[in-house]
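Yeah, one chain of the complex is gone here, protein chain that is, but the others are all in their spots.
Naming follows writing order (A and B), and every chain is counted from residue 1.
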Amino acid sequence: MPIKTNPGNLFEDFQVGQEIVHAVPRTVTVGDVSLYVGLTGSRFALHSSDAFAQAIGYGRAPVDDILVFHMVFGRTVADISLNAVANLGYAQCRFGAPVYPGDTLQARSTVIGLKENASGESGIVFVRSVGRNQRDEIVLDYVRWVMVRKGDRSRPAPAPHVPELDAVVTPADFYIPAGLQMARYDHALAGSPHCWEDYQRGERIDHADGMTLEESDHMTAARLYQNNAKVHFNQHAEAKARFGKRLIYGGHIISLARAASFNGLANAFRVLAINAGRHANPSFAGDTVYAWSEIVEVIELPGRADVGALRVRTIATKDHPCADFPGPGADGKYPPEAVLDLDYTVLVPRRPTVP
Amino acid sequence: MPIKTNPGNLFEDFQVGQEIVHAVPRTVTVGDVSLYVGLTGSRFALHSSDAFAQAIGYGRAPVDDILVFHMVFGRTVADISLNAVANLGYAQCRFGAPVYPGDTLQARSTVIGLKENASGESGIVFVRSVGRNQRDEIVLDYVRWVMVRKGDRSRPAPAPHVPELDAVVTPADFYIPAGLQMARYDHALAGSPHCWEDYQRGERIDHADGMTLEESDHMTAARLYQNNAKVHFNQHAEAKARFGKRLIYGGHIISLARAASFNGLANAFRVLAINAGRHANPSFAGDTVYAWSEIVEVIELPGRADVGALRVRTIATKDHPCADFPGPGADGKYPPEAVLDLDYTVLVPRRPTVP
Partner (left out) sequence: MPIKTNPGNLFEDFQVGQEIVHAVPRTVTVGDVSLYVGLTGSRFALHSSDAFAQAIGYGRAPVDDILVFHMVFGRTVADISLNAVANLGYAQCRFGAPVYPGDTLQARSTVIGLKENASGESGIVFVRSVGRNQRDEIVLDYVRWVMVRKGDRSRPAPAPHVPELDAVVTPADFYIPAGLQMARYDHALAGSPHCWEDYQRGERIDHADGMTLEESDHMTAARLYQNNAKVHFNQHAEAKARFGKRLIYGGHIISLARAASFNGLANAFRVLAINAGRHANPSFAGDTVYAWSEIVEVIELPGRADVGALRVRTIATKDHPCADFPGPGADGKYPPEAVLDLDYTVLVPRRPTVP
C-alpha cells in the first residue's frame, strides 16, 4: 500500500535534467483578477478595463502579467519549493502570449542546476519553468533557484552544476503582442502623460505610497495562486521556527511594488521580462512596503515607432519611505529595510509623431 | 525631464470650473460582485440572483448600487482626495442606468466650489462627479466635498465659493429602470413580506446585527475600488499621524450599513438617491458597526401603482447597538459612537392590488 501523504521533494530528490509536469492546471478567471486587485490595489488601465484594452488592440483586458507569474509559479511550488528554506532568485523570465480570463494555465519545469551547501543541510535547486495556455502557447518562461532542505545528510552531494544565466533578457526575446494600436492609447485614462521619450537612464522615481501587510492578505494571495509552501500559512509551526512568524510569499512583495509603481510608471502597460530578482530580506505581517525605481536602460525597439522599452530596477523596502532611494551600498550589501530588488523590462508607448 | 511621481492635488491646485477626466476606467465583473459580498455580507436578492433579477425585468443581476458608488468614487480619489484630511459630505447623488457585470465605468468631475479654512492649512473642495458606462450613459451623478491640505500656506486664499446644494433629490430626478415587472416580485425569496404601504413616516428600524471591522477587510474593499487614499493603507505613516492608526474608508461603513439594513428593508431593492451623507466620526479596525434607520418620508411615485419610494435616514454606530436609536441631540451634535448619517431614497414594491 503506497504512502499517500506527499512530503514534497527534498534536495536529494532532484537531478539535473529532470523534467516535472506540475499538477493542478488553472483556469484564470475574472474572479482571480478581482481578488488580485483587492489584494494589491493595482491600477494599470490595461488590466482594469476591457474598453481600454480593446481600444489598443487586445481582445479584452488581459490578466496582469504579475498575476500570470504567480499563477504559473503557484503550479510549481508543490514539486519544487514545498520544503524551501528560501526563494533565492529569478532570471531569464520572459512573458509570452497574453493571458485572458478563461485561459487555462499549466506548468512544467526542468531541473537545470544543483549545488549542495557546505553545511550539507540543504542545497540550491535551479529550475527552468514554462507556463503554457490551453493552446500550448508559452505564457511565461523563467528560471528560479531556491534553497531546499536535505533530508538525509549522509547522502553524498551531487556534482555541483550551476547554470550560466543571462544577465538580461534581450529585445530579440521580447514578446510584443501583435496588432497594437498605440495611436488609440489614451494617456488621460491610463493615468500619466509620460511617454517612453520622457524617461532617462539613471532617473529615479519614488513611488511614494506605502502598503501595510496583513496576515490575511498575504495568505489569501498565496492561496489564490495555490502556492502551498508551508512557511506562509502555519503560525503554530512557524512560532518555533527561524523567524517565529509566518513568512510572506516574496511574490506578494513583487505585486505590491508593481502596484505602487503605477505612480510614476502608469504607462508601463506590459511587463516584457524579469531580468533578475532577489528577495533581499524577508517580510512579515505588520511591515509597510514602499518602493522606488531607477531607469536602468532606455531601449529602442527595432522597427517600432509606437512602443519602446524601459529596463527598470525597483527596490522595495519595509517601514522605510523611499524618498532617499535606499539600496545596496558600495559593498553590494542590502540594508535591512530592503526586501526586494527587481530588475525587469517594461513596454511603454512612444510619443505619437505628428503626421 | 518631468518628475514622474504624482503627489496628488493640494488645495491650491483646484479652481472652480475645472474639469477633470479621471484615469483607470474599470470593467466591473462578477469577481468584483463576489468580493463585495465577501466583504459586506450583503444579501439583497436582486443583486444576488440572476433568476430573481430576470423575473422582475432586469437582464441579469445588476451590480449593487453602493458598489457602483464605490467604483465611481474610486476613480476620483487620485485626483480629488489623495491628500484629503477628511471626506466631509455628499449631496445630490442620483443613481442612473443599472450597471451589469461586463460594463466599463469611467468618471469625470467638475470643481464646483472652494473654501479655504481659517487656519490656511487646508480648504474644502466641492466636486460634482459623474460616472458613465461604455455607452456613455450616466450611472451615477453626485456632489461631494472634502477637506484637502494646502501645500503652500503663503498663497492667497481663493475667493470662497460654496455651491448651493439641494437638500433632497426629487422624484422627477429618480431613474426607475424601464420594464419592471413587479407582479413577479417574490417576497419570500426577497426575504421580507413588507411592501411600501407597510412603512410609515417616523418609523424606526433597528437593523440589529453588528459587524466588526478588520484591517484586511477595509483595505481589501478600498483596494478593490482602486481607492488609493493614503490614510487607509499605511500603518507606518499613520502611526505618527492624528489617530495613530489607519482610517477606514467611509464608504465601507456605508456598505456595512446598507448590508445591515437588509434586516428591515430587504425589499428596498434599488437605491434611487443619496440626499445627504456625513461621516460623523472616523472608524477603525476593531470597531463593531451597527445601524438603524428612520423612515423620513413615504413617497408616492406619479403614475406608479407597482413601486413607491422611501426616504430613509440610516445612522451607523460603532460599539453601540442601535436598539435605543442613537443619533444627534437637540444641538445637532453627534455622539461619539455615531459614524455615519446617511439620508437616501430607495425603491420598494407596492402591495399588488387584487384585479
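Going forward, a residue touches a chain if its C-beta (ideal position, glycine included) is under 8 Å from a C-beta of that chain, and two chains touch if they have at least 3 such contacts.
Given the structure is predicted, the values throughout are model-derived calculations rather than measurements.
> Which is it among A:10, A:55, A:78 or A:182 that touches the chain not included here?
Result: among the candidates, A:78 touches the missing chain.
> Given the contact definition stated above, which residue among B:13, B:173, B:209 or B:297 touches the chain not shown here?
Considering the complete complex, B:209 is the one touching the chain left out.
> For the chain left out of this view, which of A:117, A:226 or A:281 touches it?
A:226
> Which listed residue, B:84, B:247, B:265 or B:347, touches the chain dropped from view?
Of these options, the touching residue for the absent chain is B:265.
> Of B:34, B:110 or B:281, which sits in contact with the chain we cannot see?
B:34
> Where does chain A touch the missing chain, residue by residue?
Residues of chain A in contact with the hidden chain: 1-2, 4-7, 21, 23-27, 29-32, 34-35, 78, 102, 104, 106, 134, 214-216, 219-224, 226, 228, 230, 233-237, 246.
> So which bits of chain B touch the chain we can't see?
Residues touching the hidden chain, for chain B, are 29-35, 37-41, 43-45, 48-52, 61, 188-194, 198-200, 203, 205-212, 214-217, 263-266, 286, 288, 319, 321.
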